Structure formats: C-alpha cells, structure tokens
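Missing here: one protein chain of the complex. Every other protein chain is in place.
Take a look at chain A:
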C-alpha cells in the first residue's frame, strides 16, 4: 500500500467482541476464576470402568453426552471471518468493526436445505478503496469454510460507502471474482489477510 487510507481507525477491544470461542474454552481454561473444582477434585474416577460402555474413560469424556445437532448460525459465521486481518492495519476485521454480528444473515434458499449467507461489511471510511479487497477476503474465507450447500453473498452495508452499489456488484460478479482469484499478486495479499484466521 503506497499510502495508508485511514491512519487512525476506531478500534474495539478484543474483550468487547462477540464470540463463542471464549465461552467454549471457558470451562477448561487454566485461568478460569471459578475453576478450582476441576483442580481440587480429581475426575470422578469411581466411574472409571472399561467394562461399562457408557463409562467416562479419559478418551470419551465430556461434550459428547448428547449427540445433538448444532446448526451453523450467524455467530459461527462471525467467528470464521472476524479474525481476518485488515489489509492496511495489523488488526482484525472484528476489532475494526468492519464485520458485525447483527449484519450477518442466514436464510434458506428453496429446497434441499440450500442456504444463503449474507454478510454486510462496514468500511472504516466511506471512500475506502480497499472495501472490494476486504469483501473478496471474506468471500474466499467463507467459500473455503462452509459446506457447498451454502451460497455466499458479501455486500457493503447500505449508506456506509460512497460507491457501495458498485462494490457489491463487483463482489457478486462470479466471473470477476474468478478472474481475481487468478491474479497471483492479489492472492498474495489475500493469503496475508487470511493467515491470522483462527
């Protein structure tokens, strides 16, 4: 980048971002403030019995109690894309509020459980020329991470960009996206952006 477009963006603290990840690791984290019970009480070993099929042997412990299905939801989409790096700051799209949980929608598309994921991005400034690149990054990330029955639709949130319509149109144009993916230099930048994904 020759010149930085927005040198001083608003940054949201990591602890203010919505995520499921932290919650998931909460019960096992060593820093768990309320976790003395896991340290003080050894695992209920009187249940250890290789002979009973439902035993809590060390391998098949926790989290598998009920084989429920957990459908893909907006939070999961958010967690997939919020850690993508911004092309001009060493910050994540989540902390720059380029992607926001309420701006992600999932809706069914006709039959055969086809689904459409819509992500509306908010560029940090209204004339940001990098909006297309960011949108492309999100698109690539989601296409790699979601099962094929999901259609990905990335657009610029209305009223947040001077050429929102144009950018959205570019992002929706399959041929242009395909052409972009052939561009080695562009893919290099994208790779850098996606490297930080968690």
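Rule of thumb we're sticking to: a residue touches a chain if its C-beta (ideal position, glycine included) is under 8 Å from a C-beta of that chain, and two chains touch if they have at least 3 such contacts; residues count from 1.
Throughout what follows, contacts and distances are computed from a predicted model.
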Name the absent chain as its UniProt record does, using one of the following: "G-patch domain-containing protein", "Ribosome biogenesis protein ERB1", "MMS19 nucleotide excision repair protein" or "Dynactin subunit 4". "MMS19 nucleotide excision repair protein"
Since one chain has been left out of the picture, which residues of chain A touch it in the full complex? 8, 10, 13-16, 20, 22-24, 26, 29, 31-37, 39-42, 44-52, 57-60, 63-64, 67-70, 72, 76, 80, 144-149, 184, 187-188, 191, 194, 197
